[in-house]
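What follows is one structure encoded as structure tokens, with my remarks underneath.
Excluded from the complex is one protein chain; the other protein chains are retained at their positions.
Take a look at chain A:
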């Protein structure tokens, strides 16, 4: 009777799948009892069900259809944007593996789903009034800079783009591949 009530409650409150699990649990319990199972064993059988005893998914095989090759132009572009270099062929391969890993996302159906950029999207966040609250710390801030003149940070001449890379090992080996 109690089991039936529980099952009904579950039916009302939860999905069909969970009802099935309750039924399964009942069956296992009864089975264990009827075969004279010990308390511990019965418990184990019952509770083992709550935690699935084998993996519920498998690691996706490499999506070899996905072309993760990065062209020499893109590599050059990225280095200029990021102002860091790949250093060597390993660095390029690392990016290609990262893209391949990310490509698993394309197996998810996201039709009609809005992007989520903040988990606090449903709250009004704090806006302080537009007044000066700190200041007078010029010396303190300049103290961490490597090169200063009077009250200024010093930068080398601007508006000069990075020179094109000449003897770039991984780029040249890449172009040989092509």
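Rule of thumb we're sticking to: a contact is a pair of C-beta atoms (placed from the backbone, for glycine too) under 8 Å apart; a residue touches a chain by one contact, two chains touch by 3 or more; residues count from 1.
Methods note: contacts and distances are computed from a predicted model.
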Looking at UniProt, which of "Vacuolar protein sorting-associated protein 35", "Ras-related protein Rab7", "Glutamyl-tRNA(Gln) amidotransferase subunit A, mitochondrial" or "Histidine containing phosphotransmitter protein" names the chain we cannot see?
-> "Glutamyl-tRNA(Gln) amidotransferase subunit A, mitochondrial"
Since one chain has been left out of the picture, which residues of chain A touch it in the full complex?
-> 13-15, 17-18, 21, 43-44, 47-59, 70, 74, 77-79, 81-87, 91, 94-95, 97-99, 101-102, 104-108, 110, 113-120, 123, 125-128, 137, 140-141, 143-147, 153, 155-163
